[in-house]
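Presenting chain A:
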Amino acid sequence: MILETLSTLFLVLGAFFSFTGVIGLFKFPDFFTRVHAASVTDSIATILIIFGLILRTDFGLVAVKLLFILIFMLLTSPTASHALAKSARHGGLLTLAETRAPKKEDND
Partner candidate 1 sequence: MAEFIDLVLLGMLAITALRVIFLKDLFAVVMLFGIYSFLSALIFVNLDAVDVAFTEASVGAGISTVLMLGTLALTGRKEKTSNHPALLPLLVVGVTGAALIYGSLDMPPFGDPNNPAHQHVAPRYIEDSPQEIGLPNMVTSVLASYRAFDTLGETAVVFAAAIGVLSLLGLPKRDRQAIESGLKSHLVLRVVAKLIIPLTILFALYVQFHGDYGPGGGFQAGVIAAAAIILYALVLGLPMATHVVQPALLKTLAALGVLIYAGTGVANFFLGGNFLDYNMLASDPVAGQHIGIILIELGVGITVFAAMLSIFYAFAGQAERTNIQ
Partner candidate 2 sequence: MLEQHFPVLPIVLPLMAAPICILLGRSQLAWLFATLISGLSFFISVALLLTTLDQGVLSYALGGWEPPWGIEMRIDVASALVLCVVTGISSLVLVYAKESIAKEIDRSQHTLFYAAHLLCLTGLSGILSTGDAFNLFVFLEISSLATYTLVSLASDKRCLTAAFRYLVMGTIGATFILIGVGMMYMKTGTLNMIDLAARIAEFDGNRTVNTGLAFILVGVSIKLALFPLHMWLPPAYTHAPSAVSAFLASTATKVAVYVMVRFIFTIYGAEYVFYTMSMDIILLVLAIVAIFKCSFMATVQSNVKTVLAFSSVAQIGYMILGISLVSSAGLMAGLLHIFNHALMKGALFMAVGAVFLRTGSVDIKAFQGLGRQMPLTMAAFAIAGLSIIGVPLTAGFVSKWYLVTAALEQQHWIIAFLVLIGSLFAIVYIGRILEAAYFQKPSEITEEKDIKEAPLLMLVPMWILVLANIYFGIETSVSVSAADAASQWLTQPTATMGAAQ
């Protein structure tokens, strides 16, 4: 009973964080902030949801598999965000501050 309540709490929290991530993805002004929003919330949401799910299993093989998935996600997802941001930077994309800064100089 306690486990179930705890698990529900985790799942709802996880869903909430994913949701904020999505809002960030849409509302943030430039590429880097958007990647930031998506990747940070993604990690915490994954942790919460998988823990929530583990609490619902009978702690056997399924729980171990879920843990494996968690480790895998924690390895790959930030790496993917990192690679995205880095190649965007490499490709010449500027951050918001940088794009504004030279404009001011032009005006001056």
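Candidate entries met the following condition: all candidates are chains of the complex that A comes from, given by their letters.
Here is the rule we go by: contacts are C-beta pairs under 8 Å (C-beta built on N, C-alpha and C of every residue); 3 or more make two chains touch, one makes a residue touch a chain; residues count from 1.
Just so we're clear, the structure is a prediction, and the values are computed from it rather than from any experiment.
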{"item": "Given options 1 or 2, the chain of this complex that touches chain A", "value": "1"}
{"item": "Candidate 1-facing residues of chain A, complex", "value": "72, 75-76, 79, 82-83, 86-87, 90"}
